[in-house]
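Read through the structure below, which is laid out as structure tokens, and then see the notes.
Missing here is one protein chain; the remaining ones are kept as they sit in the complex.
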Amino acid sequence: MTATGERLTRLSAPALDEILGVTLPVLDDGFIRVVDYMGTDAAIVQAARVSYGAGTKLVSEDRGLIRYLMRHRHTTPFEMCELKLHVRVPMDCWRQWIRHRAASVNEYSTRYSIAIDGAQTTKTDEWRTQAADNKQGSGDFLDPTIGHTLSEQEQSFQSHARQLYDQRLEAGVAREQARKDLPLSTYTEAYWKVDLHNLLHFLALRMDAHAQSEIRAFATVIGDEIVRRWCPLAWEAFQDYRLQGQTLSAIETAVIAAIGGGDPGAAVAIATARGLLAYTEDGRIKRNRERAELEAKLQGFNLAIPWETT
Amino acid sequence: MTATGERLTRLSAPALDEILGVTLPVLDDGFIRVVDYMGTDAAIVQAARVSYGAGTKLVSEDRGLIRYLMRHRHTTPFEMCELKLHVRVPMDCWRQWIRHRAASVNEYSTRYSIAIDGAQTTKTDEWRTQAADNKQGSGDFLDPTIGHTLSEQEQSFQSHARQLYDQRLEAGVAREQARKDLPLSTYTEAYWKVDLHNLLHFLALRMDAHAQSEIRAFATVIGDEIVRRWCPLAWEAFQDYRLQGQTLSAIETAVIAAIGGGDPGAAVAIATARGLLAYTEDGRIKRNRERAELEAKLQGFNLAIPWETT
Amino acid sequence: MTATGERLTRLSAPALDEILGVTLPVLDDGFIRVVDYMGTDAAIVQAARVSYGAGTKLVSEDRGLIRYLMRHRHTTPFEMCELKLHVRVPMDCWRQWIRHRAASVNEYSTRYSIAIDGAQTTKTDEWRTQAADNKQGSGDFLDPTIGHTLSEQEQSFQSHARQLYDQRLEAGVAREQARKDLPLSTYTEAYWKVDLHNLLHFLALRMDAHAQSEIRAFATVIGDEIVRRWCPLAWEAFQDYRLQGQTLSAIETAVIAAIGGGDPGAAVAIATARGLLAYTEDGRIKRNRERAELEAKLQGFNLAIPWETT
Partner (left out) sequence: MTATGERLTRLSAPALDEILGVTLPVLDDGFIRVVDYMGTDAAIVQAARVSYGAGTKLVSEDRGLIRYLMRHRHTTPFEMCELKLHVRVPMDCWRQWIRHRAASVNEYSTRYSIAIDGAQTTKTDEWRTQAADNKQGSGDFLDPTIGHTLSEQEQSFQSHARQLYDQRLEAGVAREQARKDLPLSTYTEAYWKVDLHNLLHFLALRMDAHAQSEIRAFATVIGDEIVRRWCPLAWEAFQDYRLQGQTLSAIETAVIAAIGGGDPGAAVAIATARGLLAYTEDGRIKRNRERAELEAKLQGFNLAIPWETT
């Protein structure tokens, strides 16, 4: 790591340059545009090698190093890449987005300017039912005949809302007060700047199956269209280790080891001792969310569940 | 700073203990409650003295030390105090609040639960005009006869919005989707935890005359009712140095020094050279916001403005 | 979540109160003392339930909820607890400690005060060899006869260093400059304040077997002596899911599923296709760190490795 007087040129990602500034549509009227970026896969490697110093170039090729960093959560080199997006998002979705604190934000101000005249609309076949098994999520789509009514009511309500807003402005009400009843479906815009480590954390949460479908639509475009072009090696490693990876607890590892060792009785004993497995007085198995999740993992491994599940 | 085996008891602020858990109302239906806290003025002093070490107790009394820290922006000791609030705030106001990233937040989830049935209402005499001199702020109140109409329309609209929300839930729409058209006036609740340094930064921005009156109402209660009881010395210093303090640029200092030295001509020369003072061809002074702010400061100092202002 | 006017008292952890202020020794002359704290396990639950709202108390008991939060990395409720420590640490160790940015720090200043007259010494049987299999770690202990020489040299050097420092001060050199050659073994002290989420992240990295033994000694005291008394449910969950947990990549999951399904040939095919398994022209298996880690996991599960490993 000897410094020299050599001039550098900035690292660039030609595949990302191709879409720089281009509007990538999301939802009915939202979008994402890459405004600027700093660094590429090579910047991750470069920063990691500063830590490892001059004498240890044996960690040979870039892909292996990036995978190693991702696998062992050596996260600081991923902070060396930075991305700046211009996004157009419904306020309801933005309320979730802005919860990610490790980012820089400049949002369109409805104190300075008139609110964007656009609200996210829901098509007749896009209304979702409450999930049966999940307190926070959605299930199937509602029947389009019901959806038809809901979409008409939405249309009418959003018109009413905009009319009210316009009337207030015409009456001379300050913009900062006139906006108070805008519906959460109203679009807002922002510049959002974040480093790759924190972006991947955002994507891990927001591309997840439990994320709300609206923000998942944005996150998926960021991941599949932008990060894939920008830092393809980091993107591949992220998919393997984070997005499609899974975590096992000490208890789960012990249960699997017992099964793997051909001793399902030991597995039952461990699950019982650690509170995952218990029965009512009349012999029915007690509900336990931790065990249910373990059972799903065992099925994913094609391993037989060593206790009765009903 | 010798460590000892002596048992400590936690620092407490009896004046704050008196209102712990008590609802402090804000706006028509909002509130702030102190849920917990850590540290007091004494914790600020304690942390500062760790830095100064054993040999330098000369920085004698606590008030002087806290004022010194505030004056010279030695901010880290103020991070040693922590406050946890339970707040109920209109979503429009929360959109501004959540922009402060150095805090911990758990917000009421309208994915898990039905939205709070309450929207911030505006009384007939509370509608504000757009400020004439300020792109982002409010001016005087509108005539209550106009306000009467506006409040009636608001009432009707908010009922419509709630009705729509309820209908969607009855139709089986998922909570996370049904909420998409809730008006920004809908109340939300959150636990908000922040250290004193970052809280004072929040208050400096949100108690400011340019802050929107709604969030200013919350910030004022936090400052006047809570911080004053919790850390009275820090609160006094904050008011003197931050809230009621002001900043002078190098140019402004030079202009004041010229005036103070009895040389208004030199003041004019400085303002001209640095681009604050210029005239059109027909002799009228050009608008310049930086100069206008300097003139206001000179007036505040009872110093004569050394150039023609019209 | 209806707010009421009821007075609260602060949550307290009696088991932690017992050691508040008490010096817990670490290394030859370091220590950790709990100075203050905010919240307990109950505060984590309280914050999580704000998010879930009034209607969903079914997430029944606290232990289950805390385990659920830990398992699914719902991290924000853990930020609601705060801990303040007074620590005495060798500067070399502090250099690693201070890399954790999400904390508040006031360190003893050797600009204001004379440096602490204490350096971490190494006993004759504490000198460690360079690890053979790990670029960054230690292996076994060196022979105490060699260690005897090393410890004598250390003793002599540390005396020399302190003498030099004292001579500079006597010659009138400024403290901020006199300190420039203090050895990294010199002790420093600091107040360190951090929330439970970030503390657990610190512990996950610094209690790990790959952490340097000096900082591991501090981390272990924080975990085993302090967090265990403070938030026992969070501590138990943290041990199960983070400290003793493990992560599987998509590739690893697929390999295990193939083995579990009784098809080792499919496992070999997956490992080969994804670049983990390859052979040289003369038939020897190529080194691959990702595969080596997978093999170790398979052994931990008592599952047969489906390829030749030598």
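A few notes on this one:
For reference, chains read A, B and C in written order, and residue numbers begin at 1 within each chain.
We take it that a residue touches a chain if its C-beta (ideal position, glycine included) is under 8 Å from a C-beta of that chain, and two chains touch if they have at least 3 such contacts.
Here the structure is a predicted model, which is why all the values come from computation and not from measurement.
Shown as candidates are A:Glu107, A:Asp143, A:Asp166 or A:Glu225; the residue that touches the absent chain is A:Glu107.
Seen from subunit A, the chain kept out of the figure touches residues 1, 3-12, 17-18, 20-23, 31, 33, 35-39, 43, 46-48, 50-56, 76-77, 79-80, 82, 84, 86, 88, 104-109, 112-114, 189-191, 193, 195. If you put the missing chain back, the residues of subunit C touching it would be 90-92, 95, 98-99, 101-102, 105, 109, 111-112, 119-120, 122, 127-131, 135-139, 142, 146, 149-150, 153-154, 157-158, 160-161, 164, 167-168, 171-177, 179-185, 212.
In the full complex, the hidden chain is touched by subunit B at residues 52, 56, 64, 67-68, 71, 135, 239-241, 244-251, 253, 256-258, 260-262, 289-290, 293, 300-303.
Note that only the chains that are shown with their structure count from here on.
Two copies of one chain, subunit A and subunit B, form a contact in which over half of the residue numbers belong to both partners. Overlaying subunit A on subunit C by C-alpha atoms takes a rotation of 180 degrees, rounded in steps of 5.
Centre to centre, using the average C-alpha position, subunit B and subunit C are separated by 37 Å. Chain contacts: subunit A has residues 135 touching two or more partner chains.
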